[in-house]
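A protein chain is absent from this complex, but the other protein chains hold their places.
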Amino acid sequence: MALDNQKINQLLQSFRANPYRIFVVVTPHTGYLREFLVKEGDEVKGPAGKWLEKPGSPLFVLERERNPKTIRAKASGQVAKINWELQGRFVEAFTPVLEIKHTLTQKEIIAELLRKILHIVTAPEKARYFLSPELAQKIEKAGEGRVVVKPGDELAIMSFMKRETPIVHEGPPMVVFRVFFARGQMVDQGEPLFGLCLEEERPYVEKLIARVKEEWPT
Amino acid sequence: MKERVLVANRGEIALRIMEACERLGLDYVAVYTPGDEQSLHVRLPRAKGKPCYRISSYRDANDILAVADEAKCTAIHPGYGFFSEDFRFARRVVKRNNPLIFIGPRWEVIRDLGHKLNVKKLAYDLNIPVIPGTINPVYNELEAEAKAEELFLWQEERGLEPPRILIKAAAGGGGMGIEEVDELDMVRPVFRRIRAYAKRLFGDDGVVIEVCIRDYHHLEVQLLGNQFGELVHFGTRNCTIQSIGRQKRIEIAPGFDPNYTTYPFEAERVLKDIISHSLKLAAHVGYDSVGTWEWLVTRDGRAYLMEVNTRIQVENEISARISRIKGREPNLIEEQIRVAFGERLGYRQEDITFEGTSIEFRLIAEDTKKGFKPLSGVIKRFHFPNYEWLRVRTHVPQDEPYRIPTEFDPNLALGIVWGRDTFEAERRGFKFLEETVIEGQTAKGEPLRTNIDYLKEKLPEILKFL
Partner (left out) sequence: MRELQRYLHDLIDRVIYLQDIKGENWQGCALLLDELQKLKEDFYQISEAKCQEKLESLENRLKILEDRAAAALTPYEIVKITRHPQRFTLLDILENVYDSYTELGGEGDINVDPAVICARAVISRRVGDKVFLHQVIVIGHEKGHGEEFRNGGSAKPWGNEKALRYMRVAETEGIPIHFYIFTPGAYPIEDYPGAAQQIARNLYFMSKLKVPTVAFISEGGSGGAEAIGLADIRLMASRGYYSVISPEGAAAIEGKLKEGERPSRELLEFCARQLKITAEDNLRLGTIDRIVPEPPLGARRYDYQFFKRLRYEMIRATDEVILRTKSLKAFRSYALKRKSEEENPPDEFDIYVRWELSEVEIEKLLDLRSKKYRAMSRHVLGLSKRCLKDYFEKTQDVGLRLYHDLRYGLLKQGQRVIQRMIEDLSGEGAAFLKQLTEPIKSAYDLLASKPRRTRAKVVAEETALIDLPELYVSPLALEDRTVTCPNAETHGCPDIWVPDLYGEFCGVCPNCGYHFPLEYQWYLSNIFDAKSVKEFNEDIEAGNPLGFEGYDKKLALAKKRTGRNSGIITFQARIGGISLICAMLIADFRQGTVGVAEGEKFIQACDRARITKRPFLAFVHTTGGIRIHEGTLGVVQMPRCTMAVREYIDAGGLYLVVYDNNSYAGPVASFLGCSPYQFAIRSTRIGFAGPRVIRETTGEDVPPDYHSAENALRRGHIQGIWDRRELRKKLYEAFLSMGGKNLYYR
């Protein structure tokens, strides 16, 4: 096990003390920031609905080439630090516009916890990653946390500098407990791709998840 | 009104465009993506107080045009890659409410010459030799087989053994959707496969069948035209030394040198032919910018037109290095910008003379022993010598570490040497490669490899049919 009980307790303690994350909302591209649709202190919602079909709360309007686009919140939380002087101005791509102080949900706390306690396969390069088709199929059938990979099994395909390189599992057979990236997502070097654990560790991890679920009810 | 050019590209070509603008007395504006912030193409203009805009991607036409408007630009230089051969972009630039000058050919020309099959058809109509095969997409199997049979026969008659054909997606390119076939029975299954592939990938299931040409040199003709119908050439180049992914590594101007090596054909005549054929096609379409006509020349001295590149090319400078307009060396990017702004050439073909040989080396972070695998990492030390016969084009800073962005090809620098003859150019090439130092580290902490050793190894092979 990567972490002992005490450290896990410390981790949980830190979530209790600071159950927030700050999301900086940046402009996705250049354009004129026509209008702010929120003010500081407003509560905003991220995409919702069973299929995330309900879009997040509108934050501001960015217009480029006569195409006004409403930029919406991707996470729920409280709006802070609005960069008011951008109003009406031409902004470059990736300019910070405002912040959303987001209270971690149960699911997110679990995800963060798992990043800390599982055996993590990290991204070797900043690149786009795709789940290997065989693994994707197995996970779809059996579910996350139920598929065992043996050494030499292909985990993912890295699309890097226009080439595709397989990422292969090394070490003892392990359970794929979590996949941390979406299909074709650009992942920074060193960021986690997979969270694995030994077959015998699984009950322990599951117990831990149950504990978090108890403490942070949805 | 003072003209202002938006440099819609990155790396060394962006720098060369800026340099050309300065020499022509034009203002310019740079764009960059976050991964390129350290690049000289951002640092240099910024130091000179030129506006630099952060955009989401070099491939986002909307960002580029929005910046162009905001920065009050009057023209856009697309460089090479990205939007340089995108006729839709060129069309949008000139057709929008606030039209700008597109520094490149008319969009109609880009469209017509951008389609390989269309070039083939045009060339065929003008009696310019093209690779034997279909000039229209084939859609049915019977016809494909009949055509393949003809092409096998054609090769047998010429004693080309073993006969081989290529079946490829009409809409394809860059080595995708292409297969070699050496027996008639394989034609149908391969045809079906390629057709399905083309349909899936390009949305058009048209297929082309051609003779598979092996054992050839890759030659290029550099042309320049303008809207007044003036048309000149700047000689030829030889770009035969390529990676296995068919990417150029060493280019030489001129295309053949009978004083350097012997050819099994009359080299001067071949060069003259491909130049005159290229000029014929260019005149036919009213070519109005810089452009490159690519040719295959086989061991028996036959030349086939492959395609036309309607843009400035990486290797443009070696042509400039051996050319003299009324005795002075031209700058092809300057010429390209001048004609885009509607200027006359001010010289004719007779005014252009040629002198010496120029070689360009592409310095790239790649593992040439492992299939030219591109590498990324941080360049810690970058040093090259300083000679009057040498020019190095690079966006990589020499004064601070440089992280290679992973979204692009890891091209680091171009080294361009010149010699009074090919022998001298070759010697100087070795000297340049010997004295250049690139040191760095990969993400895993291993030393960063480059292709310098490969370039040294290949240098003796230039211009030769081995």
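Labels for the chains are A and B, by order of writing; each one numbers its residues from 1.
Heads up, the rule we're going with is that contacts are C-beta pairs under 8 Å (C-beta built on N, C-alpha and C of every residue); 3 or more make two chains touch, one makes a residue touch a chain.
Computed from a predicted structure; not experimentally measured.
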- Task: Please pick, from B:Gly11, B:Pro51, B:Pro78 or B:Gly133, the residue that touches the omitted chain in the full complex.
- Result: B:Gly133
- Message: Looking at the full complex, which residue from B:Lys50, B:Arg106 or B:Lys147 touches the chain that isn't shown here?
- Response: B:Lys147
- Per the touch definition above, residue among B:Arg23, B:Arg88 or B:Arg299 touching the missing chain: B:Arg88
- Item | Residues from chain A at the interface with the omitted partner, ascending | 49-51, 53, 64-67, 69
- Query: In the whole complex, what residues of chain B lie against the chain that is missing from view?
  - Reply: 59-62, 88, 92, 95-97, 124, 130, 132-136, 138-143, 146-147, 149-151, 153-154, 157, 203
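As a working rule, only the chains that are shown with their structure count from here on.
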- Task: Quick one: report the Å distance separating chain A from chain B, using the average Cα coordinate of each chain.
- Result: 41
- Query: Which positions of chain A touch chain B when the two form their complex?
  - Reply: 28-31, 64-65, 67, 90, 92-95, 124-127, 160-163, 189
- Contacts from chain B onto chain A in the complex sit at residues 33-34, 53-56, 60, 62-63, 65-67, 70, 373-374, 376, 406, 408-410, 443-444
